[in-house]
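Have a look at the structure that comes next, please.
Excluded from the complex is one protein chain; the other protein chains are retained at their positions.
Order of writing sets the labels: A and B. Residues in every chain begin at 1.
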Amino acid sequence: MSVKTEVDEAALTAAGNSVYVYEAPVRAWHWINVLCIITLSITGWFIASPLPSVSGEASENFLMGYIRFAHFAAGYVFAVGLLVRLYWAFVGNHHAKQLFILPVTDSKWWAGMFKEIRWYLYLEKQPNKYIGHNPLGHLFMFFAITLGGTFMLVTGFALYGEGAQEGHWSHWLFTSWVIPLFGQSQDVHTWHHFIAWGIVVFVILHVYTAIREDIMSRQTMISAMIDGKRTFRE
Amino acid sequence: MSAYETQGFKLDNSGKRVVVDPVCRIEGHLRVEVNLDSNNVIRNAVSTGTMWRGLEVILKGRDPRDAWAFTERICGVCTGTHALTSVRAVEDALDIQIPENANTIRNIMQLNLYVHDHLVHFYHLHALDWVDVVSALKADPKKTSELAQSISSWPLSSPGYFRDVQNRLKKFVESGQLGPFSNGYWGNPAYKLPPEANLMAVTHYLEALDFQKEIVKVHTIFGGKNPHPNWLVGGVPCAINVNDTGAVGAINMERLNLVKSIIDRSKEFVEKVYIPDLLAIASFYKGWGYGGGLSSKNFMSYGDIPQRANDYTASNLLLPRGAVINGDLSKIHEIDLRNPDEIQEFVNHSWYKYADESKGLHPWDGVTEANYHPEGPNFKGTRTRIEALDESGKYSWIKAPRWKGNAMEVGPLSRMVLGYLQPKQYPIIKDTIDGVLHKLDLPVTALFSTLGRTAARGIEALYCADLQVQQFDKLMANLKAGDTSTANVEKWEPSKWPAEAKGVGFTEAPRGALGHWIKIKDTKIDNYQCVVPTTWNGSPRDAKGQIGAFEASLMNTPLAKADQPLEILRTLHSFDPCLACSTH
Partner (left out) sequence: MSTETFYEVMRRQGISRRSFLKFCSLTAASLGLAPTMAPQIAHAMETKPRTPVIWLHGLECTCCSESFIRSAHPLAKDVVLSMLSLDYDDTLMAAAGHQAEEIIAEIRKKYKGNFILAVEGNPPLNEDGMFCIHGGRPFVEVLKETAADAKAIISWGACASWGCVQAAKPNPTRATPVHKVITDKPIIKVPGCPPIAEVMTAVVTYMLTFDRIPELDRQGRPKMFYGQRIHDKCYRRPHFDAGQFVEEWDDEAARKGYCLYKMGCKGPTTYNACSTVRWNGGVSFPIQSGHGCIGCSEEGFWDKGGFYERVTDIKQFGVESNADAVGGTVAGIAGAAVVAHAAVSALTKARDKNDQSKGGK
């Protein structure tokens, strides 16, 4: 599988400056995923550093339980989403594959990356045009979501399997080997927690750049993730 | 240096060298080598700590609030005493005052440790030096019962009871699988007890094994487990709640009742089993007056069991404090743990490196850098096959601590004698010792011997069993007065600590004076040094050639059989050596 990213000007003009890039499942996944990750990050934070104690009978309260439940529920949705998204990479359009592949052997892609970096350092007047992801964004998405998300999924379900106990699929599939791999459970927690920060950092940069590109570059961004069409402004 | 005199002992290493390695029925790894003259009398003794773990190195850079857990693992036998010493050192450095209840609970736990450790030592680590298990098979259970009943009102004393135990023992021995009794020195002429006394002692060996597990439950209640209960800088971790909802999640009336029942039963066991056995056994060994070593010359105790919280001065301590040197019992010296010239450790004969080994180092400036190096003209063997060590070179993993330049003996004997010498402050100690001496018809000088060391431990167990009850009552009185506080958290957060601080914590561990010195820098441990009872007692020689307490105690002892180290074990065991402690 290879991915073509740079703009084919001829095709573009034929399409009237607007291309259908993100198919509905990709868009739906994107926004569901946004909700999941926000939920996971906030509930994860409160799992690690719980809120001040509530008063009353223990049996009357379930605050920590609900927070953890929300985390696990979002975790499940996140996991299913990632799997569906992976499936869509096979059946969807050409751009649906991008998230899972880095064209590291493509010198043009690297050149685009450096141009993009220069653009962020205010050294370029204009960035390149891309129908799919720009190389820099592509790189970050791959590391943060494809790899980082998978890591969170694996470690998350390994931790989940500890509570779910032997016999539960997550214990069999993940806990059984992830815990021994790290040596013990505590390091799995620590790394799950640490990479969570990595994802938060990605989100900050990603949201900023999405908005910024929307405003400053020559192509639509946010609306592209809404109606699927990338429109070029000139 | 084949023959010289030090501390009143004539050392001569010209005779036959006998090696005992491993020395068993102790904690950790110890080797001794002695030279025997033609009459099988010990004329030179060399004691070697044969393990090192590097706790002082490992502690550097860590959170001072965690140090108790690390140092507690120095030893699981005197479990808890290092932890207590450690939290005291940190509290001293950071000037943390602990609540009254925390002090009392710590006292109860520490006293509990004495009772447990002394009892286990007497029966399981020491008794077989005096008690011949095989001879017990020949005993008449009826006469054993008579003997037992004549010395104690302990109910388990019928002829049938002793017969059952004897039968169990008989068949055990007949099975040919002797387990821990294999290859013992049974029948050695140094054993003096009649069969009946042997049977009684073996029976109590088993009974004590069952009972000791009850004693430690006090640690379990306050510290969550034993060995290695939990401690806390600033107090104790167990909150007290005797009134409100939720009390079941804390120290409540049920827990306190359990403590009470255990300390009462412990006291009874010490009074009715341990002490009578001790007296009965001792009465047959009165003539065996060896093993005094340094005990009548140089000895000391830091003191422990502060009656009021946060006051560690001698007058507030229920276990005595002070030092005696050069055998001058009329003068009790005050000890200053902070004075750089008092306590110092030397490594001239230890496998460590100092920049300048001609000087000792006070623990605040202490250095622990391992340097394994067996050496000397008389060393025999190779680096990894030691046949004979040479005491003129480096020969032990134990450092050589000195107080004002003197090798000191520490432990129950030192404590009890210091109590005896201060009868106004410690009338019970004086009375108990007088009572024991009277029963055995022995002069007070008889204390300065192997047997005296063993007797002092028993006397101390009795004293501490009693203090445990007293401290418990004090705890209850304080609770009754409405104070249930157990921890001071004002300085829990490292952000409230000074950039630099240093402190010293001390306890009397079961085996003797224990100190931890800590230096804190930017909220982390900058230096941590432990000087431990068995570091004192098991000390190798120093620059001046002065010998340590183990070595001194073995001097001039005759062996009944040169190839059976029974007398060596007897005297070494009287110190209750702990080698994991000594080198840490």
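Rule of thumb we're sticking to: a residue touches a chain if its C-beta (ideal position, glycine included) is under 8 Å from a C-beta of that chain, and two chains touch if they have at least 3 such contacts.
Predicted model only: the values in this text are computed from it and were never measured.
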**Report entry** Which residue of B:Phe9, B:Phe122, B:Phe162 or B:Tyr185 touches the chain not shown here
**Finding:** B:Tyr185
Report summary line: Touch assignment to the omitted chain, from B:Val87, B:Val115 or B:Leu128, lands on B:Leu128
Query raised in the report: Looking at B:Asp66, B:Glu342 or B:Glu357, which residue reaches the missing chain?
Result: B:Asp66
Query - Listed residues B:Arg25, B:Arg321 or B:Arg415, member touching the removed chain - result: B:Arg25
**Report entry** Hidden partner interface residues of subunit B, rising order
**Finding:** 19-29, 31, 50-55, 57-58, 61-63, 65-66, 69-70, 73-77, 79, 120, 124-125, 128, 133, 164, 167-168, 171-172, 174-185, 206, 209-210, 212-213, 216-217, 219-230, 232, 234-241, 244-251, 258, 370, 372, 381, 383-387, 397, 484-487, 489, 492, 563-565, 569, 580
Report summary line: On subunit A, the omitted chain is touched by residues 48-65, 67-68, 120, 122, 162-163, 165-166, 176-177, 179-180, 183-187, 189-191, 193-194, 196-198, 200-201, 204-205, 208, 212, 215-216
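Note that in this section only the chains that are shown with their structure count from here on.
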Report summary line: Whole-Å distance, C-alpha centre of subunit A to that of subunit B, is 62
